[in-house]
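One structure below.
Just one protein chain is left out here, and the rest sit where they should.
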Amino acid sequence: MQENIGFIGLGNMGEPIAANLIAAGHSLKVYNRTASKAEPLKAKGATIVATAAEVATPGGIVFTMLADDRALDQVCTAEASFVETLGHGGVHVSLSTIAPATAKHLAEHHRKHGVDYVGSPVFGRPEAAAAKRLWICDSGPAAARERVRPLLAAIGQRTYEFGDDPAAAHVVKLCGNFMIAAALEALAETFALAEKNGVDPAAVSQMMGETLFACPIYQIYSKLIVDGQFEDAKFRLALGLKDMSLVAQTAAASNMPMPLVSLVRDRLLASTAKGRADWDWTALALDVAENSGLRKAAAR
Amino acid sequence: MQENIGFIGLGNMGEPIAANLIAAGHSLKVYNRTASKAEPLKAKGATIVATAAEVATPGGIVFTMLADDRALDQVCTAEASFVETLGHGGVHVSLSTIAPATAKHLAEHHRKHGVDYVGSPVFGRPEAAAAKRLWICDSGPAAARERVRPLLAAIGQRTYEFGDDPAAAHVVKLCGNFMIAAALEALAETFALAEKNGVDPAAVSQMMGETLFACPIYQIYSKLIVDGQFEDAKFRLALGLKDMSLVAQTAAASNMPMPLVSLVRDRLLASTAKGRADWDWTALALDVAENSGLRKAAAR
Amino acid sequence: MQENIGFIGLGNMGEPIAANLIAAGHSLKVYNRTASKAEPLKAKGATIVATAAEVATPGGIVFTMLADDRALDQVCTAEASFVETLGHGGVHVSLSTIAPATAKHLAEHHRKHGVDYVGSPVFGRPEAAAAKRLWICDSGPAAARERVRPLLAAIGQRTYEFGDDPAAAHVVKLCGNFMIAAALEALAETFALAEKNGVDPAAVSQMMGETLFACPIYQIYSKLIVDGQFEDAKFRLALGLKDMSLVAQTAAASNMPMPLVSLVRDRLLASTAKGRADWDWTALALDVAENSGLRKAAAR
Partner (left out) sequence: MQENIGFIGLGNMGEPIAANLIAAGHSLKVYNRTASKAEPLKAKGATIVATAAEVATPGGIVFTMLADDRALDQVCTAEASFVETLGHGGVHVSLSTIAPATAKHLAEHHRKHGVDYVGSPVFGRPEAAAAKRLWICDSGPAAARERVRPLLAAIGQRTYEFGDDPAAAHVVKLCGNFMIAAALEALAETFALAEKNGVDPAAVSQMMGETLFACPIYQIYSKLIVDGQFEDAKFRLALGLKDMSLVAQTAAASNMPMPLVSLVRDRLLASTAKGRADWDWTALALDVAENSGLRKAAAR
């Protein structure tokens, strides 16, 4: 079924996702704060609108892919927002990595306008988004999830469902990002131990990536850490810190300690203190190396 | 080429490994402190000898698979040990998980007797050992490694070589075990966060095991933690603690901090304090759950 | 000089502080959300008013002692707040433990109304407040600090000045509370180590309190931990957690890691998970004891 879809947020991830929705035959109205980023989509058939509110069609669907909780909250709760335009029967598909508490709060807000909130955060880098190879977790009202299922199928390789609670999928997304960050810390310490003992980290990386840890996260990130091109940011350290802060905040709101989150977050804070917020988040390995005496702290 | 092989240490791992060497056509003399454990191998053609020293043939090869550094050190440096019997041209293939410092020390000791020390620790559980599916890392004098290569091929699915330093392979083994322990902590915290937020840990486990973390360690251990049969020890928590203590000791000897090792080791110490040394090491997840208020500390 | 003083927030700390201002000869208008708490002050000569805004006299002084950042922010930025009434020449003496960022934000807000914000958080328990034995740190515009100096002298034993930045005194207060929490953790681990090794914690406490650590914090808190009357809350664990969260938040806003804050905060979160939010914050020692196998986790 053809859907009238609105799309807000056309960054590295949003743009290829929107393109795939167009390619799947849907009609898209798109909005981005920096308008020039919307141009490539215009060529593919999207309609560019002047305000976030205008992307919505009554009873339609709006996707959002925004930088953080605050940006999403503002666009949703502004006066005359897209939520009001969507109105009864509308669905908001929320792709961003945000706090479950924000999702819960927005879902309540939307309900007053007759709009269903579906949390649908995604795993994958921009290349994966372009190739429709994202992994998606989603949760929210069952009927709304059923309606958006074909749309999610058009942008990812598989969707995992986590029930009716709109916040659930966001919890899962934070779990996944935490697991990645934990793996980064483990790899960084491992490689430092190897290097201090005269063993080539690349050789350790190869063995582990072919055997016990033969999975994308370990293979990709091992290589990035061993190669050490940390200034080339594929995923900015500042974003990793933001995500780990969301995890820490969610754990605190749940009244539970997560000491490994604390450790990783402190590592990212040290990296930020040393001036690496805009580097790739694998640069946390540099901090490990410096604390091991393997490298002098450089200019930044 | 047929080799005269001695084998010391016929526990859960040693016994199936020795059986595979026999199956590959080699002549084996075997020794175990508790003699009854050697019986099954006798039926397969092994010769049972009365002392550790008697397993060796001059210029032959001896495998050891013992509980810890102390046990290995004692059997190697006792008076009239197997090392003296091996003598010039002999090779000691050391399969145990031990400190690199112990390997270095033993290699020096062996050299005085003309014996080459090859560090060959293995990854895999008893079932993998029986199925010749172990992953092996080895290091030591090149000629000795070449000589034992077909033997290692007879007991594992692949051998990774780490050069001439006899301690190197033991460093790699510690790296691997640390990476596993770090993954356990990450999984335990993840599942607790999910549960505290109303998300089913089994569903999170399934998604991660099929996507970002589609590799044996995550798949196997996620299931063990979610199932929660912690009293059924596949790998005793006390052994995990021993291994993490070896990592901590190696890091300290290398003058470097490994905060994630500290965290995991403290977790295993708390689990030991609570009476779980003989449970499976995934029982560290119980400690995480208790500190999250998800479970009361039980009788043990 | 007699001052017209308003006082908002008459809890355990606010009430005795207000009483001391009356005793020093000042005229007080007081407000508390729960009005009954203001009664004892009425008997001492205070005027009870019906709204927070009414405590203020144009160009006068208002003290606040409220539960947290949010409560203070609301009372300051509400429409027709006491700040507007104070107007040009007024001074707000802010006694609460709050984030430096909140102080900075409020100071800017006040400036628009011609009001000076003086951060004046205090150290000491209710008994110390009653006895005029509080330690006070303050910062803010110099003239305002000079004006309130005699008032602070009427409620504490000494005031330490930290310059013109209104946030500075709040930083110092967080530093002090963190130092106390760190000492609690150190004491709890110390006593557990002693007990596990057959040494009486009370004897260790006595020696340290008479020698290296002969100061109030160590003497008082050692005794509380050794006595183990954790359910009798002198300072609620939930408040300790709130304060450590303010420290963590301030560190993160400053782009720096504070691993000891992380450790203590995680300890307080575990204690909360176990149902001890309303106990005394020294109850963190129970968590240490449980993780050491010294005590089973009790009903709560």
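To keep things simple, chains are lettered A, B and C as they appear, and every chain counts its residues starting from 1.
What we mean here is this: a contact is a pair of C-beta atoms (placed from the backbone, for glycine too) under 8 Å apart; a residue touches a chain by one contact, two chains touch by 3 or more.
This structure is a prediction, so every number in the text was calculated from the model and none was measured.
K.L.:
With the full complex in mind, choose from C:13, C:38, C:148 or C:167 the residue touching the hidden chain.
P.N.:
C:167
K.L.:
Which of C:52, C:65 or C:137 sits in contact with the chain that's absent?
P.N.:
Checking the options C:52, C:65 or C:137, the one contacting the hidden chain is C:137.
K.L.:
On subunit A, what residues meet the omitted chain?
P.N.:
Contacting residues on subunit A, toward the hidden partner: 259, 270, 272-275, 287, 290-294, 296-297.
K.L.:
Tell me, which residues in subunit C touch the chain that this view leaves out?
P.N.:
100, 123, 135, 137, 158, 160, 162, 165, 167-168, 171-172, 174-176, 178-180, 182-183, 185-187, 189-190, 192-194, 196-200, 203-204, 206-208, 210-218, 247, 250-251, 254-261, 263, 291-293
K.L.:
Considering the whole complex rather than only what is displayed, give the residues of subunit B touching the chain that is not shown.
P.N.:
Missing-chain contacts on subunit B: residues 245, 251-252, 255-259, 262-263, 265-267, 269-270, 272-273, 277.
Everything below uses one rule, namely that only the chains that are shown with their structure count from here on.
K.L.:
Would you mind checking which chain's mean C-alpha position lies nearest the centre of all protein C-alpha atoms?
P.N.:
A
K.L.:
Between copies subunit A and subunit C, what's the superposition rotation on C-alpha atoms, in steps of 5 degrees?
P.N.:
It is a rotation of 180 degrees, to the nearest 5.
K.L.:
Express in whole angstrom the distance between the two chain centres, defined as the mean CA positions of subunit A and subunit B.
P.N.:
The mean C-alpha positions of subunit A and subunit B differ by 38 Å.
K.L.:
What is the distance, in whole Å, between the centres of subunit B and subunit C, each centre taken as the mean of its C-alpha atoms?
P.N.:
Going by mean C-alpha positions, subunit B sits 53 Å from subunit C.
K.L.:
Which residue numbers or ranges of subunit A touch two or more of the other chains?
P.N.:
Within subunit A, the residues that touch at least two other chains are 251, 255-259, 263.
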